[in-house]
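Removed from the display is one protein chain of the complex; every other protein chain stays in position.
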Amino acid sequence: MSVTEMFSFIQGFLSADQDVREDLRKVVQILEQAAREILTVLQSVHQLTGFKEIPSKCAKARELFCTVRTQIADLKTKFPVEQYYRFHEHWRFVLQRLTFLAAFVVYLESETLVTREEVAQILDIEVVREKGFHLDVEDYLAGVLIMASELSRLAVNSVTAGDYSRPIRISNFINELDSGFRLLNLKNDPLRKRYDGLKYDVKKIEEVVYDLSIRGLGKEHKCGEDK
Amino acid sequence: MSVTEMFSFIQGFLSADQDVREDLRKVVQILEQAAREILTVLQSVHQLTGFKEIPSKCAKARELFCTVRTQIADLKTKFPVEQYYRFHEHWRFVLQRLTFLAAFVVYLESETLVTREEVAQILDIEVVREKGFHLDVEDYLAGVLIMASELSRLAVNSVTAGDYSRPIRISNFINELDSGFRLLNLKNDPLRKRYDGLKYDVKKIEEVVYDLSIRGLGKEHKCGEDK
Amino acid sequence: MSVTEMFSFIQGFLSADQDVREDLRKVVQILEQAAREILTVLQSVHQLTGFKEIPSKCAKARELFCTVRTQIADLKTKFPVEQYYRFHEHWRFVLQRLTFLAAFVVYLESETLVTREEVAQILDIEVVREKGFHLDVEDYLAGVLIMASELSRLAVNSVTAGDYSRPIRISNFINELDSGFRLLNLKNDPLRKRYDGLKYDVKKIEEVVYDLSIRGLGKEHKCGEDK
Amino acid sequence: MSVTEMFSFIQGFLSADQDVREDLRKVVQILEQAAREILTVLQSVHQLTGFKEIPSKCAKARELFCTVRTQIADLKTKFPVEQYYRFHEHWRFVLQRLTFLAAFVVYLESETLVTREEVAQILDIEVVREKGFHLDVEDYLAGVLIMASELSRLAVNSVTAGDYSRPIRISNFINELDSGFRLLNLKNDPLRKRYDGLKYDVKKIEEVVYDLSIRGLGKEHKCGEDK
Amino acid sequence: MSVTEMFSFIQGFLSADQDVREDLRKVVQILEQAAREILTVLQSVHQLTGFKEIPSKCAKARELFCTVRTQIADLKTKFPVEQYYRFHEHWRFVLQRLTFLAAFVVYLESETLVTREEVAQILDIEVVREKGFHLDVEDYLAGVLIMASELSRLAVNSVTAGDYSRPIRISNFINELDSGFRLLNLKNDPLRKRYDGLKYDVKKIEEVVYDLSIRGLGKEHKCGEDK
Amino acid sequence: MSVTEMFSFIQGFLSADQDVREDLRKVVQILEQAAREILTVLQSVHQLTGFKEIPSKCAKARELFCTVRTQIADLKTKFPVEQYYRFHEHWRFVLQRLTFLAAFVVYLESETLVTREEVAQILDIEVVREKGFHLDVEDYLAGVLIMASELSRLAVNSVTAGDYSRPIRISNFINELDSGFRLLNLKNDPLRKRYDGLKYDVKKIEEVVYDLSIRGLGKEHKCGEDK
Amino acid sequence: NMTADQSSSSIAAAFKVFQQELDTKHDKYERLVKISRDITIESKRSIFLLQQDVEEVLKEAAVKLDGVTQKIGLIAEELRGEDIHQFHRAFTPGIQEYVEAISFLHYIRHRSLISLEEINAKLVFMKAEKSSVEVVPADVQVLTFQVTPSDYLLGVADLTGELMRMCISSVANGDIDTPFQLSQFLRQIHDGFSYIGNTGPYEVSKKLHTLRQSLAKVEDACYALHVRGSEIPKHMLADVFSSRTALIDPEESMV
Partner (left out) sequence: NMTADQSSSSIAAAFKVFQQELDTKHDKYERLVKISRDITIESKRSIFLLQQDVEEVLKEAAVKLDGVTQKIGLIAEELRGEDIHQFHRAFTPGIQEYVEAISFLHYIRHRSLISLEEINAKLVFMKAEKSSVEVVPADVQVLTFQVTPSDYLLGVADLTGELMRMCISSVANGDIDTPFQLSQFLRQIHDGFSYIGNTGPYEVSKKLHTLRQSLAKVEDACYALHVRGSEIPKHMLADVFSSRTALIDPEESMV
């Protein structure tokens, strides 16, 4: 093979690569739009009037996840499945956002931590790399951390809306999450930075709980609602 | 045409361009001074004593915008109108500041979001590019985001000044603004960065409202004004 | 108009802008490909055997400029002509490359400096901004400077290929070019940096002429011109 | 004069210059040490127990300024006074630090803004360049801005130490300072960057005052001063 | 004096400073234009036909230095003379260029090294700082080094023009210059970097002399002129 | 030990370190001056008249090395001998220069490569680290490479001075040296860069030999002088 | 040509010696880089464990750090008879991370700053000579490793980041004593670094900004604790936190 042929060959490869990336950029942009729409639906839970509507908002969000699934299905067709990590950066960010949204919906519905399996199911993707387009564990964890920060906001707004028991439940939940993260040996990477942020969320929620407790608020509610 | 003649001719071009830029730099510097003066007037609303004086301060600011209009009129004469984007960087920054100031005045006066049309009117410029020196949409949005940050500060200082209802109104306003921005598909540009700051402002204001709420402050006002 | 409506409206603006940029990126990418192909054709003049083929290579390059013209025609349709400077950065680089290629072809054909008018004609664009999509003077100058550097390489390779008169002609040409640039009052911008490189090219070519002169090579030609 | 003689003569010049710089480096190093010692003394005001000791700490700092004066007197002898700006970079940094320290002492003592005259007096230097070794206005401003940042820290630590009135006084002071700076037309230089930091300090201190206000802390003082 | 008054006062200082710098920028730009014109005149000595015209070109350059003197006289009026080093960076570069040009003229005329006194006289400025606007020794040296590089080019072009004795004279001159610089104790500053370039010039010129010598060129001249 | 004590302790260490470095800087500066003086002596071998004086120049250089030895003796007293590499950067450069000068003297005297042992002896330092202040092998090699470059210059100037056999001997010597360096596994470090330069020196000398050989110069001399 | 060959072989012989010397040095450098990377990773993992502030995890971290100490022994062995500064760049990242980890453990146990001497005292290694195969106690050799003051400083600078994290965790856990203790301690370190200023190595100056930020975060945390605490009478405070603070083990239980 001559030098010219070799470079033509490589150029062909590079062009193909660029085309894939161009395609991915487009699909991901649409996914981001979808994610922003789900977020808008869920944001209303922070409003004074939003608390009663949580179930309906969650249902609405679940519906919107249908579109997301279609779009992700489209995304999967844009590149060879074994080359997931080659193009990972393209969808990494939006997948973390979607994980956050899925985790937030699940939390609002059942006050439990969404599992990686559940997120994968909601997005119609795999958990195990070998099986196909999957949810990387670090992206799952990042999504969960984004939710933690949203929950600290929710704790604050719950009080404003007069719901004094929710912050305490959030506090317990976040504490458990924190214990989980403590098990991980995080490197000095973006995930570690996000995890450092979790401590501030824990702190904020704890402050809310403290504010409630010194005022004798929420105690009775907690008992009443928890059991 | 000899090489020398051609280059002499080209030097003419270059000199003209440099002169335009020199002129623009001077006018913009004067505009910046005017903007700082308006800011000084409006800053007083953060003071303990400033709240009663909001109307008079707004009036004073409106007056100062007259000077701004004259200066912008001068700016417009310094370059051919169709070359707006050639020199855009020169006035971009100050136009964003002025938009912020106009938006702040309008908010203080009426607690509404200034429209691009209103800003254009206040500065005596156009909205539609085709009609003349105009307010670029991204500069308008940047100005609005600067105001959002100023409002989070205002919410804090309102409480200090004993005005417990204003933060709640600001909170509603900022939430609406946030929803608006969520409709936009911003790229990874300076505007996107500024918008990320909005989330922080939203949270900050919610925490102020929380602080009032848990202490039972501002309740009476809220009821009165809300319904 | 509600905030939501206004932002929806603005999103229309932003989308339109992003679409324009997306379109421009694509056309420019194709233009760059075309420019690289012309370059590949012209680079063969540096080969030992390439000197005899200069006319045929120039003809081939001229042909390829047809495609370029079509693509630029396409480019022009992608944005409103008065917004040239808004999107200038998109095509600036490729236009400089194309100017270089046009200047190189013209030099190889006639050993003269291409004028801005000629480049504009080769690319089927305008010289005067008011008339439509034009060749900015700074981009023209940048293209000419790229050619100067290519000529210093050509002077070296001419000698290797046994052509001893070409370097002397190149030297005269480059000296004239250098005088031309000395008429310009360049600021500390990219063009100034490129121009500093010209000094190096001048020196390099003078050394080639020196090497020929001290060995009495190319004398016959020189004599003819000198006396 | 032969080339050798001339260069020997020039070497005399260069050596003299290098000697001056060597001397300046040494004196400045000693000055920096003194400045660090004053800083160590003053930093103790941030300690929980440090508040009562402010007067004694200030007295101690004032004492240490005696040494500084001696060292500056020494510095002055190291170069011809009219060449201030030739060697400015050598002492610029330390002079800004010393201005900060002087401004901090004066603030702690009297809660006023040190004037340039006072700083000059404390350091035993001139205000007016023509009269001798002076305090450049930009260095004075830089020193004042460093103090502003230290005051925002002091506001925080005052509260921790149980002093609820100090933050309110600091807030008023910083606001006045901010208004002052808004009168200046700063270019995009280091001073401008530092000034941008002031906005953050203003906000930070306002939040401290807010926290006190919403909890009804420091009221008694505030009332006393307000009305 | 209130804070506001003090800052207004300071703004006066800052404005004055900015005005001075603006003025300086303009005069320096004109000076640069003049320097480029002198350079264009002197550049012709590198041309084949230029050697005979050296005297007339030098005369022409000397004439142009008149204009330079007028412009420098103007420059001097733009700032207080004792603040030379405060604004040094503004004219440093152009003064080095002018020194180079003066040194080149003097070399072409008499094949001697221009002294600092002579340059000062040509530019109508002082040598001794105390006496007024002067030529800093480092700027003088920088100008001389620029000339050294120009002489290595001249050596090359002399040969092309058939003048075989000039390179030998240049070689001796440059060697003397190199010895001179070796007397200096330069620090790691811009001057040191430029001086490192001198070694390259020395070597280049020696190679030219070598080329002549091995071909037996210039021998007769050398004898004639050397002894 | 309290935190304060710990930092005082460390500060003591750092001050001591700074003092050592200050001392080293001074001695090294003097050493550099001495090295420049030796260089000036040896430079004369490049002059037309210098060839006969080589022995006397070498003797003079040898004398000057006495002073160098005294200064190095002084240098050794400035730091603990086991911490050679801690302060290595201070004297690394000058030691390479001195090695070059020693190697050049030895080459001029005997046309052999100075050994590391010989350099060490000339400088009165050690070869083996364990024995005391020593000559690092990389510094020795760097010095040798500087000499190679000087020899390529000498080859050129020898021809100019009419000595046609010396270049051939230099060529053989440099080729041997090149073979030696080829044995080393150099990393991408400064030494590797310098070694890359050696190839250009080899090339230059080879060109000189070629020039001589095609003119039939030097052959007879070589035979005569070599054996 | 004969003489050329002879001298050639002498030059060649000399250069073969140089080759060996350079290769040996380079190989050693490379081995040190690898050990340093291992030390960094293990130290980081220890620090992560230490952040959990639970007795058994502390023990695990201490064990891990003992392993790290042994790795430093490998460095000491590589440097036996060498000038430590010649290879310093190869292992300084690992040593800094080790200082950070060991000083963090020390602070958790003793609430004080470990001194350079205390660290160096840990880095003494007994090595049985390989010469004789039987394990004869008399044949034991002592190897030491000395952390440089700069590496110590840089490690301590990083420690402040961990202390800030610890403070925020404590606040989140309702532990009200630790934050005030930490703010005191961090302020001392901050004042120490201010005292050293720019006389230290360049890398320290670079880390000063982060240090200031960490201190600000800790001071803000104390401020927040105080402001919140101001809302109820002091005697109630203990009550509020009683359930939680009980979980935090008192210092005296560890040494």
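Each chain carries a letter (A, B, C, D, E, F and G) given by its place in the written order, and its residues are counted from 1.
Throughout what follows, contacts are C-beta pairs under 8 Å (C-beta built on N, C-alpha and C of every residue); 3 or more make two chains touch, one makes a residue touch a chain.
Here the structure is a predicted model, which means the values were calculated and not measured.
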Exercise. Looking at F:D23, F:E118, F:D163 or F:E206, which makes contact with the chain not pictured?
Worked result: F:E206
For this session: By the contact definition given up top, give the residues of subunit F that touch the hidden chain.
Result: 178, 182, 184-188, 196, 199-200, 202-203, 206-207, 210-211, 213-214
Exercise. Of the residues in subunit G, which ones touch the absent chain?
Worked result: 26, 30, 33-34, 37, 41
Problem set entry | Residues of subunit C (touch criterion as defined above) contacting the omitted chain | 32, 36-37, 39-40, 43, 46-48, 153, 156-157, 159-160, 162, 208, 211-212, 215, 217
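Going forward, only the chains that are shown with their structure count from here on.
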Exercise. Equivalent interface to A-B, which of B-C, B-D or D-E, with over half of contact pairs matching by residue number?
Worked result: B-D
For this session: Just give me the whole-number Å value for how far the CA centre of subunit C lies from that of subunit G.
Result: 57
Problem set entry | Cα-centroid distance, subunit B relative to subunit C, in whole angstrom | 42
Exercise. In whole angstrom, how far does the Cα centroid of subunit D sit from the Cα centroid of subunit F?
Worked result: 50
Exercise. Where does subunit E touch two or more other chains at once, residue-wise?
Worked result: 179, 183, 185
For this session: List, in ascending order, every residue of subunit G touching at least 2 other chains.
Result: 191, 195, 231
